[in-house]
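Omission of a single protein chain aside, the complex is shown with its protein chains in their original locations.
Here the chain labels run A, B and C in written order, and each chain numbers its own residues starting at 1.
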Amino acid sequence: MTRVPGKGRVDLSQPVEFTFDGKTFRGGKGDTVASALLANGVHLMGRSFKYHRPRGPVAAGSEEPNALIGTRRGPGRYEPNTRATVQEIWQGLQTNSQNKYPSLKFDIGAVNDAAYMMFSAGFYYKTFMWPKNFWHKVYEPFIRAAAGLGVSPTEEDPDTYASRNLHCDVLIVGAGPAGIAAAKAAAGQRVVLVDENAEAGGTLLSEPQAVIDGVPAWDWLASELAALKAAGVKVMTRTTAIAYYHQNMVGLCERLTDHLPTLPADTPRERLWRVRAKQVILAQGALEKPLVFNGNDRPGVMLAGSAQTYLNRYGVLVGKMPVVVTSHDSAWYAAFDLQKAGAKVQAIVDLRGTVRDDLLAEAKLLGIPVKLSHTVTATSGRLRIRSVRVNPTSPGKVGARVEIACDALLMSGGWTPSLHLFSHTQGKLTWDAGRTTFLPAATPEDCVIVGASAGAWGIEAALRAGAAAFGGTAPTVEHDRTGSGVSQVELPTDLNAGRAKAFVDYQNDVTAKDLRLAVREGMSSIEHVKRYTTNGMATDQGKLSNINGLNIAADALNRRQPEVGLTTFRPPYTPTSFGAFAGYHRGTHFEVTRKTQIDSWAAENGAVFEPVGQWRRAWYFPKTGETMDAAVLRECRSVRAGVGIFDASTLGKIEVVGPDATEFMNRMYTNPWAGLKPGRCRYGLLLGEDGYIRDDGVIGRMSQDRFHVTTTTGGAARVLNMMEDYLQTEWPDLNVWLTSVTEQWSTIALNGPHAAKLLAPLVEGVDLTDEAFPHMSCVECTVAGMPARLFRVSFTGEIGFEVNVPAPMGRALWEVLWKAGQQYGITAYGTETMHVLRAEKGYIIVGQDTDGTVTPHDAGMSWAIGAKKPDFVGKRGMARPDLVAKGRKQLVGLLTEDRSRLEEGAQIVFDPDQPIPMKMVGHVTSSYLSDAVGQPIALALVEGGHDRMGQTVHIPMPDRTIAAKITGAVFVDPENARLKL
Amino acid sequence: MSRFSALSLLKHSLSGHKNWSKQWPDSQPKAEYDVIIVGAGGHGLGAAYYLSSQHGITNVAVIDKGWLGGGNTGRNTTIIRSNYLYDESARLFDHSVDLWENLSQELNYNVMYSRRGCLMLAHTVHDVQSFKRHIHSNRLNGVDNRWLTTEECKEFVPCLNTSRDARYPVMGGALQERAGTARHDAVAWGYARGAAARGVDIIQNCAVTAIRRNPDGSVAGVETSKGFIKARKVGVSAAGHTSVVMQTAGVNLPLESYPLQALVSEPVKPIFPCVVMSNAVHAYISQSDKGELVIGSGTDQYTSYSQRGGLPLIEHTIAAITEVFPIFNRMRMLRKWGGIVDVTPDRSAIISKTPVGGLYVNCGWGTGGFKATPGAAHTFAWTIAKDEPHPINAPFTMERFRTGRLIDEAAAAAVAH
Amino acid sequence: MLLIHCPYCDETLPEAEFTYAGEAHIVRPLDPSAQTDEQWETFMFIRRNPKGPHYERWRHLHGCARYFNAVRDTVTDKFLTTYKAGEPRPDLESLK
Partner (left out) sequence: MNKAVSSFVPGVLATSTAATVSLAAPMGRLSLRARGDLSALDAALGMTLPTRIGQRNAGAICLGPDEWMLHADDIVPIVAACAAIYEGHPHSLTDVSGREITLLIEGPRAAELLTLGCARDIDSIPVGEGRRTVCDGATVILWRDAPDRFRMDVWHSFAPHLLHLFETGCRELAAEAA
């Protein structure tokens, strides 16, 4: 065990057992998988992507690229690529390593490492091209098999996810010293303080030696957090600010259960917060830069600051005899802390020739050997570092090496401000040559970036910057540790640089020589370098690799970094589960399913449903054992011979009211409306300005100034929107108003020779005779004691009525009609039968027999156009050259010669013997078995179809070609005799 | 240009990869070119490649305000297919697929064209009708596309949710087996390398600020951040920025630019064998050779050049993906990005001469530009070289918006009721 | 998600309540039949699509249901102003 008694915040009195690759390990409450494994002396936690090299954690936080594991909590609860440095342990947690076979310690994939010279950057662009068919059959399958790190989940996720909207005055991202100080200074406003870690505190958790306002850092932290909560600040931990959107909307992902041993009831696993803040404070701190040298990826090589975190926060000594290599002061403190905790630091190797005297004095005091002007040129050890090779340097030269045995190598190349969220705002960055880093400059958002993420190092500076954001004052800090350093590209080496494996992107195995190769091959922008090498595209999204990659590329190009380009940080800040984004919108709640008031009756009576837009509609009502075709034929027969009942409630309905209602209707629809008397209905056709059919429906004039407009089910919202658009912006002078009444009414259609007989006894105040209430009439009356709007209309060719009653009465009316209809053999029918019956009559379905390219003339509905009207929507568009040209596709009927049923969507040709590609002249829009016609019928759009009556066309199918005769589109009762009582 | 091969790779690896040469030089502009292409994406670089390789026109410059391939070429979901309804579209996109199939060999650059099939899911009766219309039309046009039943869909993509109770049940699907994906950056690089080898100048980080015209109205050249460059002909292929560039020549186009977002998951071992598109729920997905699930969504509702896009769209897209593929709920989004797509009123492209002599435009690809890259580039080059359209792009004119002869694939898929 | 000020409600609200409705100040000709094909094409299809301030229409669909106009910078997506339908096009200079 490498746990240091008395150090850290892990509660070892609450032991926690978990497994890693089947072996049980013990840690304490507060441990991550990484800290607990390190405490057990385990550094080897994974394998790299390309070379399968052994890897251990290099960091202690969410920037970790190496220690990725699979985590499992019973069936369905498995996720790959979890960072061991973030995953908290709980009793029973199962974890496994990834990207290895057969085992983590012995992985045959590591042969790639031996052949690494072949796998240079972009190697796959240069090969795998011959022989050509080998790509699909051999090369690509081979490459794909090597893809990925972990394995995908394979079961449905039993957990739930949530989302919430939150509005606040101040959102502070990062609960380190800067964030806490800002929250305190913003007191009195609606403040939200979020941190991705399990605990608030940030740097303070790793720097217990600091004393703030005379109080030890951890005591100060506890009392400040308590005070903030008491002051109403919403403090959210385990909550990552994932993305910064327009106008200060920040997306947060809160992880609620992944750290708990048992799952609480009714608690989602994660919650997505959409926060809208008046002001955002970004206080995300800084990330430590790795050093780039040969062998810098061996398990045991770790960022110095992270080693300090493992010690001070988790009480874990990552090595008993570590070596420190650095070009920055901060790593010296790591050496001191480890030494004081019982480690025997073998050496502090500093690239710099001179270092602050106090650091040298402290090292001397602690008895740590110091090697200034030295570099590290190699490491050894198969599964964990065993030794490090150190060489003295002088300008342009690397001296003789010495080998230092060690069990950990702590490195620091300095610090990089965390600018990810700032970049999401499309904020401008400036290059700070002195610190070789980007710093935030300007952002279009109302956002302030403070502390280390703005380049201010040290706890006191962070506190000061945070407080200053709201004009507050900061406490004083003793034992603050600040420092400076110099930036490096690759460390000086005596090895052949072309052979060195000096890693920049650990996970993707991108080395410094890959970056230089990319530049050599002409990749001159950092984005090209990134894409060619995959540097920065691993699951850490370049948190550790981007800045080193840029420095090396700039060096190779002999240009300043800003000229090479800024790396774009893309959301999310850390990988975020799909479940969190989907939130509540899963399963039945994925999207609204609108149901009519009569839907429940249909469900109880065996209906099969189909989704139509947002609605679900009864498709057909099969009897036991009946196929769809049989059910539909039966339903059709029953309507034509008796009476059928149909739920038409989903039809869109718009109440058009006002003195200018007629004028408005004249302008919107193709038809003339002035002559329509109150109490009468008319079929209305609606076009777009392009002259193509958009919608249709029956429109009743309820009174002089009031129209009851119906639309298609899918078109309801679109048509209302279109009407409002014209009314509000083109014709605001018209005194007319529109109200959606789609859901005010339940609409029940009765069709068939017995429809009037069935309905008449239930209707008060209207005689259902041809004289008193002829076809295309409408009236307000009472039906079965319910207030109703009664229409005599037909979409089937049979005598038809549509009864509209206030929606909640719909099912009651349906049941009354159902009961009353029993003596007439009433049959419930669904949308499929409705489609068949209307097709037999040649009535179109907009969107099926028309698409967005059909004019009224094409559809054979020239009769619906008010030719005398000076204008209506679509009139001008319809007059464009191509819309009046000859040879347009026109709607006709088709009867197959072999009496077979055509397939909807089948294409039509005049010459069946032509080679492919064939000249297609139209397609089948609707096709049904037809009991009434005695053979299958079809509607089709055919080039010049209206002038080709009686001609034969051909429908080539995969197995045969079907001949069909062009007929009129009306198959049943063209004289409309059946509409009369 | 030194040839790429396994042998050359081996040879160079023995010398530590120190002797590779630049794949294309970073050129500075000359005073004058025969042809200037504005926009160094796949389309623009490809046009330069075909101008130089097929039409013998090598005094060509491709100019970009940023780095080559940095626009939609590097920001799309890499889907390639040609199962379009109308003859005009099917011909253009199938011409592209023909070129895709040999592109690696043609360019001596592995663009990793992966012919793994594209399955479009039908979730409504209307989808079924519409997809079958496509399938029949494709068959008679010689474009592969076939119907799969729900069970066959499940067999093809085992992780598909085919529950009858799903909000959008899978009622079948249309499979184009020749469809697939390609490595998007490599397409730009391969064309750049091929064009540069034939003498084309590729000028990056040079913004075209205006197109200058001669007194007779014809094109004179382009004003750029590096000064005026004379040209006999100018072809504009600047995706989302095309209308801005063309307006400087006095040409107003029927274009609007919208943000389009896409995302990838963390990489996992192979689990997803093909491309799946679902128009009803507005999402499409494939898995890259690196193991990432690549997911595309629709455009935001407003025009924009910000390359940002909103969170709600991402939420909806991911909800749609996990609805169709529930096993991915615990996968994680690794990164998402935005592009700018230029959209025409009929959602079909324009590859056309313009009213300005010597000025040509290739634009309006909306969300479908990547798959068209070789075909668009090839026919655009032809149009520029011969000052007349190739038969394949002849229907894709600007005039169609006046005459009404639209190629409206979206309208053809109109929503039913 | 954008934040949009509705000039009728006088509130600044999330985009979720609004729908975009294209370029503003495109007036439907009083007598479309008198338009040439070119004029009709321009009315129907030709759009400015500027990179920068854009005069555009929005509808507060899930609020007061009004169409209104806005000037939005298409590079930053920031609204420079919103104003009621029928009000004159504001001068860009006055918005700076």
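Here, contacts are C-beta pairs under 8 Å (C-beta built on N, C-alpha and C of every residue); 3 or more make two chains touch, one makes a residue touch a chain.
This is a predicted model, so every value here is computed, not measured.
Asker: What chains on display are touched by the one that is not shown?
Answerer: Over the full assembly, the chain not pictured touches A, C.
Asker: For the chain not shown, which residue from A:A114, A:A265, A:A442 or A:A977 touches it across the whole complex?
Answerer: Spelled out, the listed residue whose C-beta touches the missing chain is A:A265.
Asker: Return the single residue from A:L12, A:M118, A:I143 or A:L166 that touches the missing chain.
Answerer: A:L166
Asker: Which residue from A:L383, A:A630, A:V741 or A:L981 sits in contact with the chain not drawn here?
Answerer: Once the missing chain is taken into account, the touching residue is A:V741.
Asker: Give the residue, chosen from A:H589, A:K819, A:K919 or A:K980, that touches the chain omitted from the document.
Answerer: A:H589
Asker: Need a quick check: the contact residues on chain A for the chain that isn't drawn.
Answerer: So the residues of chain A touching the unseen chain are 160, 162-167, 264-268, 274, 276, 584, 588-589, 591-597, 599-600, 614-615, 655, 657-659, 705, 735-737, 739-746, 805-809, 811.
Asker: For chain C, which positions touch the chain that isn't shown here?
Answerer: The list for chain C reads 1, 8-11, 13-14, 16-17, 61-66.
By our rule, only the chains that are shown with their structure count from here on.
Asker: Counting in whole Å, what is the centre-to-centre distance of chain A and chain B, each centre being its mean C-alpha position?
Answerer: The answer is 22 Å.
Asker: Centroid of chain A to centroid of chain C, CA atoms only: how many Å?
Answerer: Computed from C-alpha means, the inter-chain centre distance equals 28 Å.
Asker: Considering chain A alone, which of its residues make contact with at least two other chains?
Answerer: 245-246, 249, 274, 426, 690, 877, 880-881 - these are the residues of chain A that touch more than one other chain.
Asker: By the touch rule stated above, which residues of chain B touch at least two different other chains?
Answerer: Where chain B meets two or more other chains at a single residue, that happens at 306, 308, 310-311, 402-403.
Asker: Across the complex, what residues on chain C touch chain B?
Answerer: Going by the criterion above, the answer is residues 1-2, 15-16, 19-20, 22, 37-38, 40-42, 44-51, 54, 56, 72, 74-77.
Asker: What does chain B use to touch chain A in their complex?
Answerer: For chain B paired with chain A, touching residues are 4-6, 8-10, 12-18, 20-26, 66-70, 74, 87, 91, 102, 104-105, 108-115, 123-126, 128-137, 139-142, 159, 167-169, 183, 185-186, 189-190, 204, 265-271, 281, 287-291, 306, 308, 310-311, 314-316, 318-323, 326-337, 400, 402-406, 408, 410-417.
Asker: For the complex, which residues does chain A have touching chain C?
Answerer: Of all residues in chain A, those touching chain C are 245-247, 249, 274, 276, 426, 444, 689-690, 721, 724-725, 728-730, 732, 870-871, 875-877, 879-881.
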